[in-house]
Structures are given as C-alpha cells and as structure tokens.
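Data block below; observations after.
Shown here: the complex without one of its protein chains, the others still in place.
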Amino acid sequence: MYDLTSIYRAASVADAIAALERDPQAVVIAGGSDVLIKIREGKLAGCRLVSIHGLDAELAGVKVQDSGDLDIGPLTTFHNVTFDPLIRTHVPVLGEAADMAGGPQLRAVGTIGGNVCNGVTSADTASTLMAFGAQMHVQGPDGWRVVPIDDWYKGVGKVDLRPAELLCRIVIPKANFEGWTGHYIKYAQRNAMDIATLGVSCLVKLSADKTVCEDVRLAFGVAAPTPIRSHTAEDGVRGLTVAQAAEQIGDLALQDINPRTSWRASKEFRVQLVKELSGRALLEAARKGGAQV
Amino acid sequence: MMEILHCTVNGKPVEVGYDLRESLLDTLRDRLGLTSVKRGCEVGECGACTVLVDGVAIDSCIYLTAWCEGKHILTVEGLQGENGELNPIQKAFIEEAAVQCGFCTPGIIMSAVEIVGSGKQYTREELRKLISGHLCRCTGYQNILNAVERAVDECHKIVGK
Partner (left out) sequence: MEIGRSIHRVDALDKVTGRAKYTDDFRGQGVLVARILHSTIANGVVKDMDLTEARKVPGVVKILTCFDVPDIQFPTPGHPWSVEAAHQDVADRKLLARRVRIYGEDIAVVVAEDEIAAEHALKAIKVTYEEYPVYTDPEAAMAPGAVAIHDEHPDNILRHTCFDVLTPGAGGRGVDEVFADPAYRHFEAHIDTQAVQHCHIENPVSYAWMEGERIVVVSSTQIPHIVRRVIGQALGIGWGKVRVIKPYIGGGFGNKQEVLYEPLNAWITTQIGGRKVKLELTREETFQNTRSRHAIHFDVKAAVDPASMRLMARTCRAVSNQGGYASHGHSIVANAVTGFRQTYPDAFAHRSDAYTVYTNLGSTGAMRGYGIPQCNFAGECFMDDIAREMGWDPMAFRLKNIMPLGYVDPTNGITCHSTGLAECIRKGAAFMDWDKLRAEYAKPQTGPVRRGIGMAVFSYKTGVWPISLETASARVILNQDGTVQLQLGATEIGQGGDTVFSQMCAQAIGIPTEDVHIVSFQDTDTAPFDTGAYASRQTYVTGKAIKKAGESFRAKVLDFAAGLTNLDRGNLDIRGRDVVSTVSGEAVLSLADLAMEAFYSLSHCEHITAEETVQCKNNTFAFGACFAEVEVDIPVGKIKVLRIVNVHDSGRLINPKLAEAQVHGGMSMGLGYALSEEMKYDDKGRLLNGNLLDYKLPTAMDHPELHALFVETDDPSGPFGNKALGEPPAIPVAGAVRNAVLQATGVAIHRLPMNPQRMVEAFTEAGLIEKGE
C-alpha cells in the first residue's frame, strides 16, 4: 500500500487543472512509475494525488499539425512513442531514446510527459527533445503558454510549470526535424533497467553530397544538473566534414558541460564519455542520414 | 479509504472492495488470492509482479488499483485451458528447465504471453530485450530465453497453419 492521503481521478484536463487550483500542493500522477516510487521512498509520503492517468483522448497520441509540426501528447507512453508510425517516420531517434528507458513493463506505463516533467537530467527522452528544440505547451488556469525546452529546466527536479499547470503538448517544429537525422547513445552500466551515466543525442543535417555537416545539434543528459545543449560544439563543427566533426565535437563539448562526481560515477569518467561518445553519436547520426562512414 | 472495483480478472467479472492506497499487486494478492503475482522490489525493477492489463504487461507493484476500473487483468492463474491443459508457454518453461526457484517465473510467463500474443517472431536479441524487465538470479536467463523462443515458435506454427 502507498502512503498517500487521497486520489482525485480527473475526468478531463480542465477538471485536473481545477482540482490543482483547489489543491495546489497536490501531486500530478500520470503513468505512476516515478511518483509512486517517490511515495514509497518517503519523498512524497502522505501526498494527495491528482491522477491524469487514462486521459488519453486529450493527452495521448502523436499527430502532425497542419503546419507540419509534430505534436506529441505527454501521456503517450514510452512504448507508444517508440512504435508510433509518425515518430518512426519523422523523429525515429526519439523513439529509439524512449525505447531505452527502464524495461518493457515500465515503458508500457511511463510517459514522455512524465519523463520531462520530473526535471531529471538522466531522462532518456530529454536530451533528444532538447536537440530537437521541442516546445512545451502548458495549460493552466490562465490558459495556454509555450515554453521552449531550452527554458524548461529550472534546476534539479524543477521545470517551468506554475501552480495548477499541466504539460499538454510537446511540439517539435517541422524545421527542426525535416532533413535531420539523429542518434541517441544511452551509456549505462546495464543494457536494460538502468539510468544513464551519460545520455548523448546528436542530430545532423548533411550536405546534398552527404559529406559535410551543414548543421549539428548536440544535447546531453547527466552532463550537467539538467539536460543541456552544447552550443559550443554545434558551432564548432558546423560546416565540417563528417569525419572532422566527429573528431572534434567531443573536445568542443567539454566547454559546455558541468558533470558532477557522485557515487554513481565520477566527473572524470563522465568527461571521458562526453569526449568519446559525442563523436560516435554524430557518426551514427550521419550514417543514418546517408553519409559513408 | 475503501472503494469498490469492477473489472475482469482472468476472464471473470470481479467486484472487490479495496483501499485506494493499494497497488494492483496488493489487491490481486491480498484481496483476490492470486498469489502467483509476486512481490520482489515494489519499485518496478524486478518484474516478479508482472500481469497483463488490457493485454499489456505491466509491473503491478507500481500500478494503482484505482486505475483498474473496467480493465481486463490477466495473471498466470488465468492461463490454463478449461480442461486444465497448460498454455504452450507454461509447457515450454517445463520442457526447457526454465524454472528454478520459481519466484520470477509467473511474471516472466506473463511477459511471454504478451510476446507470443503479438503474433510476431523475434530474434534472440529481441527476445532478450523483451524479457529485460525481469530479474532472475537462478537461471542466467538462458533456459528462460530457450523457453520463450520455443513458445513463440510453437505458437507461430499453430497460427501459421
């Protein structure tokens, strides 16, 4: 049994927002794979829950908007992100990243929205959403607002959600994925059921002859207290050949990262992983884009 | 904090009183006596409590009973045929010596039900990934993989005919 005080099962997004307005201290629960564990650990013991579990009609699923932007419902489970045909067509790397969270049972309940609302740097989809420049559409008592993912993370475990606000859409603008290919490397001790020691997501846009990186995006999980983009690395390798870019990107990225030593891994080890894996991710992203590597 | 849950468990309609604070694991084990559903870690890491909810394998320890209204829940107790015949997956686990202490077995069998139910065939590596949400300390997963592979093959043959 969980040490919780009440569960309000919201019937709709509006209902959930209203419930959160009445009880701003209440905790939103979606898939449960994060919140329930925190209750059990005692971090949220005794809490009151507002459950948005099952509000799939409003909050789950993937679609392409008229603008061509990709629109992901935050209640979409990791599993459904991975296997969604639109994700596979337009942003397959996001599906691959979602497929590395936990294990199959967790991916069946854990949601992409939960993954980015808990503010955790190791979240497997976060670095890729960062690289794609996703826009977080939140709804609250005052209506909608859009937060660029660059501004989303406010610190460890903190995101830009105001009282009684819910993340309702995750939108990837068409320009940010069209013509790009990407690769995500989850570096962890185990090949399943693990949290990332480092997550690296690299997107590339290749020249017509597939030899030059016209543009690159590089984002990390666990290279800093929150997921981050490495603009220095991106700027440094833009316009280089794939091979040159792969060679240089790791060292350049070191200027933007701020990994910590924890009992899980040392700063030095994470730095070495950034150096090594950035180039590997870039090469693989380029290969997927048609480069001969 | 008692409520009443209406759902279908192993093909039968069920109405059961439960405490809102219960996980599905609690309710299945302690209220419905479905003791095949095992408690191993309570944080979704070991997979011993895996059941199917509407055909999807989930860790019942991190799933609230409050979410189960109207759902179809399947546990190992619901796998045998009406004359008691074993499901092909259960048979494969016996034949392949995939069972040792047996504590992780029901959970893995439930993941195998989902795997077999997909109607697809899988490589060995794909099967490893599909059962990677289960921890087993006895078998090294070797014979479990053999059993799941065998069950998939056998069911595929039957469906293929």
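Should a chain be cited, it is by its letter among A and B, assigned in written order, with residues numbered from 1 in that chain.
As a working rule, a contact is a pair of C-beta atoms (placed from the backbone, for glycine too) under 8 Å apart; a residue touches a chain by one contact, two chains touch by 3 or more.
Keep in mind it's a predicted model, so treat the numbers as computed, not measured.
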item	value
Listed residues A:Ser12, A:Gln189, A:Gln244 or A:Asn258, member touching the removed chain	A:Gln189
Interface residues of subunit A (partner: the chain not displayed)	1, 3, 45, 103, 187, 189-195, 197, 263-266, 268-269, 271-273, 275-277
Contact set of subunit B toward the excluded chain (per top definition)	21, 29-30, 34-43, 45-46, 48, 75-77, 79-80, 86, 90, 93-95, 97-106, 109, 124, 127-129, 131-132, 134-145
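The definition used in the following text is that only the chains that are shown with their structure count from here on.
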item	value
Partner subunit B, residues of subunit A touching it in the complex	1-4, 6-7, 9, 29, 32-33, 36-37, 40, 51, 53-54, 102-106, 108-109, 191-193
In the complex, subunit B residues that touch subunit A	1, 19-23, 26, 42-45, 47, 50, 56-59, 62-64, 66-67, 111, 129-135
